[in-house]
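Just one protein chain is left out here, and the rest sit where they should.
Think of it as A and B in the order they're written, each chain with its own count starting at 1.
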Amino acid sequence: MDFFLQLVVNGIVVGSIYALVALGFVVIYKSSSILNFAQGEFLMLGAYVCLGVMLSSAPVPFWAAFLLTLAFSVALGLLLERVALRPMIGEPVISVIMLTLGLSAVLRAIVQGIWGTDTRPFPQVFPTEPIHLGPFPISQGYLWSVGSVAVLLVAFGLFFKYSRPGIAMRATAFSQQVALSMGISVRRIFALSWSIAAVVSAIGGILLGAVRGGVDGSLAVFGLKVVPVVILGGLDSVLGAILGGISIGILENLSGGYLDPVFGGGVKEVAPFVALVLILMVKPYGLFGKVKIERV
Amino acid sequence: MRCGDFKTSYAADMAIFETPVSRWLTIGFLVALLAVPAFASSYWLDVVNRIAIAAIAALGLNILTGFTGQISLGNAAFMAVGAYATAAMAGKLGLPFPMTIPLAGLVAAAAGMVFGIPSLRLKGLYLAMATLAAHFIVEFTASHWDAMTGGVNGISIPPAKLGPYELADDAHLFYLCIPLAAFLTLFARNLFRTRVGKAFVAIRDQDISAEVMGVRVFRYKLLAFGVSSFYVGVAGSLTAYQAHIISPENFPISLAIDQLAMVIIGGLGSVQGALFGAVFMTLLPELLRIATSELAGYFPHLTTLFAPLKTGVFGLVIVLFLIFEPDGLAARWRLIKTYWKLYPFSY
Partner (left out) sequence: MTRRRLFPMLALFLLPVAGLGQEIKVGGIFDLTGITADVGKPYGQGVRDAVAWVNANGGINGKKIRLIDSDYGYKIPEANATYKRLTGTEKVVMINGWGTGDTEALKDTVSRDKIPYFSASFSAHLTDPKKTPYNFFVGASYSDVLRSWLAWVKQDWKDKSRNPRVAFFYGDNAYGKSPIEAGRRYCKEIGLDLVAEEILPGIVQDATSQLLDIKQKGADYGFTQVTVTNTSIVLRDAKKLGLNVKWGTNTWGLGENLIAVAKDAAEGVVGGMLNPPFGENVPGMAKVVEFHQKNHPNDTHDTNYVRGWSYVMTWTEGLKRADKAGQLNGEGIKAALETLKDFDLGGLAEPVTYTPLDHRPTTKVDLYQVQGGKLVRLKDVEQPRKAEWLGI
């Protein structure tokens, strides 16, 4: 029982990072119906930039570096939206997906060119002493990620429900043309959503770098790992992203703990996808996704 | 030179080659292609073989994604199924290649139809994710079913043989791959003149209306998965013969993404486009490599920068293509041909 509970707790904690990245996916999808496969690269870029700022010739404390990285992410989101995504308005969805895949390759190459492929050690930000939740040790970095996820969940929930930009985003996602005719600047909405997504991923990347102790190119793989999370939760649901992230985290840990010895390993990676297919057969738009009503 | 569309019969309207000139040009091109091994080096023959294999896979993906509108990321998995099936049949049963290649295609088609079942309920990106799941499931099976697949160490395939003949080197494989690719291209092109092909296109355009009109959507969706996976399985089988040893690492997810890129850059929904895309995506890394190795001669200290440069330029080319040429290479080719046809009266 202890084993089980520990796995669950660890799953929640690890899943919170997935949820952060998934949030980025969802925000972009909610406003522009694009699945941005470069999200993992935003994560990696956030971690590298933070590291670069902290280790630069004028050493900067972590909090300042954190905020600077967020500012950089806003700029990155705006730039990418303007340069790459604006021309793709109206193109079929699959072309846009391919574009984001191409963008992810470009971003990865830029990171490798500037920082190389070595694993760069991340300075100790959180004390290594784990906090004990009852009998379960949890590293402090992960606690921060659970905390930030909770805060962001509430923040985004309120944002999309009550604030003007949030409602404008939902309107744009529903129908760009109607939103335009209502006076909403669709271009600004896209820019805003990409910036938010970049910021959220950067937070995830920094936390992940701090927890792992090192930053390297493998952080980008998270983009692909988080896609089942997003699909499971529903592509346009913030709550779904967060619950999806946590459930996938729990599922991975449980299947790793119980099924790995049976199958000789590797189940941890496949299990989320198998679960995904099964759930999609029952709920084709994900657990909380909006059901698309097609009119002929 | 044609200056208009003057068809007088249904047969002429549906013809694959619109003029005798284009028909003879294509045949001439194929004949010239067959003379290539006489003067190409082993490496470039290998490149052309890989182009042929990529073309077959891209044709398959095009049938599924371009013509039937089902986004699929499971290509690499079905290639793996075809390759491992060939390894089993050629290695363990010692069957000759005219049997193993079609059979491998059929095995892959069966797998494709099984993983196509979610298409009953899922659409668009959700379906793409279900096929992505198929990829990881197949990869997991290949890595762990040691008895059948050799696990992570891979399995070796004896050279393709037919009786006493062995296709031991790239030139021989060339004579297998190119005719096969040509035949499958013709088949694909022809598929869209038939009822089945038109049902596929109807499903892509508006599947609810298609159902209402009497097209049995689920059955045709499964058939699309099946036919597409057959093509991809054949490509996988040829990969097995060409690589001589395959392991799960030969079929990563980036392979499926590359093939999707081929189809999109070539032009979604066009057989010619699949071919253009395959040639483009296979030659681009080669050109980049030649360029960087030339530059390495002049700037040796920048060698470590060239590796990410290659990946970066590759991604950048894809991005630029999609921004400036969203309809693909096939559309651009058509525009160029039209320009010359109407010269100097282009409008």
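Keep in mind that, in the parts below, a contact is a pair of C-beta atoms (placed from the backbone, for glycine too) under 8 Å apart; a residue touches a chain by one contact, two chains touch by 3 or more.
Since we're looking at a predicted model, the values are computed, not measured.
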Sole residue of B:12, B:93 or B:245 that reaches the chain not shown, by the stated touch rule: B:245
Which of B:26, B:141, B:156 or B:206 contacts the chain that the document leaves out: B:156
Residue of B:86, B:100, B:143 or B:228 touching the missing chain in the full complex: B:143
Full-complex contact with the absent chain, from B:194, B:293 or B:338: B:293
Hidden partner interface residues of chain A, rising order: 3, 6-7, 10, 14, 17, 112, 116-119, 121, 124, 128, 130, 137-139, 208, 212-214, 216-218, 221-222, 225, 252-254, 256-257, 260-261, 264-266, 268-269
Residues belonging to chain B that touch the chain removed from view: 41-44, 46-47, 50, 143, 152-154, 156, 168-172, 243-245, 247, 249-250, 252, 289, 293, 301, 303-304, 306-308, 310-311
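What we mean here is this: only the chains that are shown with their structure count from here on.
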Centroid spacing, where centroids are CA-atom means, of chain A and chain B in whole angstrom: 32
Sites on chain A touched by chain B in the complex: 35, 84, 87-88, 91-95, 97-99, 101-106, 108-110, 112-113, 116, 224, 227-228, 231, 235, 263-264, 266-267, 269-270, 273-274, 276-277, 280-281, 284-286, 292, 294, 296
Complex contact set, residues of chain B against chain A: 65, 71, 118, 121-126, 129-130, 132-134, 136-137, 139-140, 143-144, 206, 208-209, 212, 253, 257, 260-261, 264-265, 268, 304-305, 307-319, 322-324, 326
